[in-house]
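Every protein chain of the complex appears in place save one, which is left out.
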Amino acid sequence: MEAGLLFKIILVVAMFAVSLLVAMYSTFLERKVSAWMQNRKGPNRAGPLGLLQPLADGVKMFMKEEIIPNVSNKALFIIGPCVAMTTALMAGALIPWGGDIELWGRTFTLQVADLNIGVLYIFGITSLGVYGIMIGGWASNNKYSLMGAIRASAQMISYEIAMGLAIIALIMSTGTMSLKEIADQQDAGLANFVYQPLGFLIFLICAFAELNRAPFDMPESESELIGGYHTEYSSMKLGLFLFAEYINMFISSAVIVTFYFGGYHFPFQNEINEALGLSTTMATALGTGIMFLKVFFFIFFFMWIRWTLPRFRYDQLMRLGWKSLIPLAILNILVTGVVMWMNGKIN
Amino acid sequence: MTHYVFYFLSFLAILSGLMVVFSKNPIHSVLYLVITFFAIAGHYILLNAQFLAVVHIVVYAGAIMVLFLYVLMLLNLNVSAEPVKKTWVKVAGVISGGMLLLTLVATFGKAETQPLIQKDATIGVTANLGKILFNEFALPFEISSVLLLGAMVGAIMLSKKEVNK
Partner (left out) sequence: MQPLTNRSKQVVKKEMTFAEKLYLPAIFGGMIITFKNMFRKSATVQYPEVKRDMSPNFRGQHVLKRDENGAERCTACGLCAVACPAEAITMNAAERKKGEEGLYREEKYAANYEINMLRCIFCGLCEDACPKEAIFLTDRIVPTEFDRDDFVYGKDKLVEKVNERIDVTKRQTPEVLEFKKNKSLSHNKI
């Protein structure tokens, strides 16, 4: 087999493994962070410091009784969580996790696929994420699930527009849709959030909404919809829904870092690499490490917001999306265009 | 290799297209339509039009079909609620559909097919597509955007409450 293909396969498998591992420990971190913020201790019984808690949770999920409601649409009831999980894992293929590494005398890039429409692909996958929730919610044949599914679809479509407009401003200023090129451009200049502060803010808020995370967790608001779309789910199917949310959180943190915070690049990168005398592979490893630090910061940020803000009311959510974020995003595009024209980048 | 992918996608598109028509449950119809869209997006990629493929998925599968699902879930369609159609409506439908089929078969049966040759490999790349859209086809592009704007204004007008009756 060709070495390039072999490397890609290894990378894909590693991608899946890392995504699942990070998602696993995100559930643990979420419980810990919420505990710290509420002056509690959090899970600390399973293993040293409670580090085996995710495993215990997973075993619990698998051992629980599997309940499929009699009146549900059985095929779609099973397909729902599968779709949610698949779409969650798909977006990871486009993220550039690092620069080049040298193995077996050849150079490989730490990215599964570098499409020239990468940004659009990510956007497309995000728009498909709602299907898992909608199918699952409808197939449960439960009014709370249906309400959750309907809220999810309305919310995600509304915030996709603002997100897309924020991305357009980013594409305008970077001039490319390849994620690797976007990341590499920020090595030479400043990180993109300096050029696109408003765009970054809009993108971040929309990411919260697309992830169905607090303060936008309307589809699953446990106090009013008793879990929303996953009310009827139990056992590992429920686990897949919850897990998909954490994988989405990991991937969207990686996307935010790549789009606005330079991906695997960091300030004074070349100077530091020269001072330490690192080889290409080692420098890439350092960059990937830095990238993961940034990603973890954003995962923490998502949790931080969740345990700080209360949930929006539905009309407030829609008003924010349609009446604030979309006009702001259009304004952002306009300002970006004017600034680029004044700088002579476009004529 | 490409041949097999083409045949697989075509088979999938036609099969799920038929299932859209034949499935009793409207929600199933919409989901089969989504699969059809995916198959067609696959065809676009085979034709080296990645931008079109992704936009097809984003717009049709990601937005329009979600709205369809949204409406269908709220409608609570079931067999008893379905209005009984009159016989002459069914006959008229069969005749008009058959005539359309006849026309299509007659047209495409005579059309000469040429083997598909990629004249320009970079035609589907976003930058080139944008250049073509905004230079050669600027007028149709702008006109269609005005059309969409008109539709938007119309939708807002329809949904607005009348203040004074």
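The chains carry the letters A and B, assigned in the order they are written, with residues numbered from 1 in each.
Methods note: a residue touches a chain if its C-beta (ideal position, glycine included) is under 8 Å from a C-beta of that chain, and two chains touch if they have at least 3 such contacts.
In this text the structure is predicted, and so the values were computed from the model without any measurement.
Visitor: Under the definition given at the start, what are the shown partners of the omitted chain?
Guide: Computed over the complete complex, the missing chain touches A.
Visitor: So one chain is hidden, and I want to know which residue out of A:82, A:113 or A:305 touches that hidden chain in the complete assembly.
Guide: In the full complex, the listed residue that touches the missing chain is A:305.
Visitor: Given the contact definition stated above, which residue among A:39, A:70, A:223 or A:343 touches the chain not shown here?
Guide: A:39
Visitor: If the missing chain were put back, which residues of chain A would it touch?
Guide: On the side of chain A, residues 33, 35-41, 304-305, 307-309 touch the unshown chain.
Throughout what follows, only the chains that are shown with their structure count from here on.
Visitor: Using mean CA coordinates as chain centres, what's the gap between chain A and chain B in Å?
Guide: Chain centres of chain A and chain B, defined by C-alpha means, are spaced 29 Å apart.
Visitor: Which positions of chain B touch chain A when the two form their complex?
Guide: 25, 27, 31, 34, 50-51, 54-55, 57-58, 61-63, 66-67, 69-70, 73-74, 125-126
Visitor: For the complex, which residues does chain A have touching chain B?
Guide: Against chain B, the touching part of chain A is residues 73, 76, 115-117, 120-121, 123-124, 126-128, 130-131, 134-135, 138, 146, 149-150, 153-154, 156-157, 160, 177.
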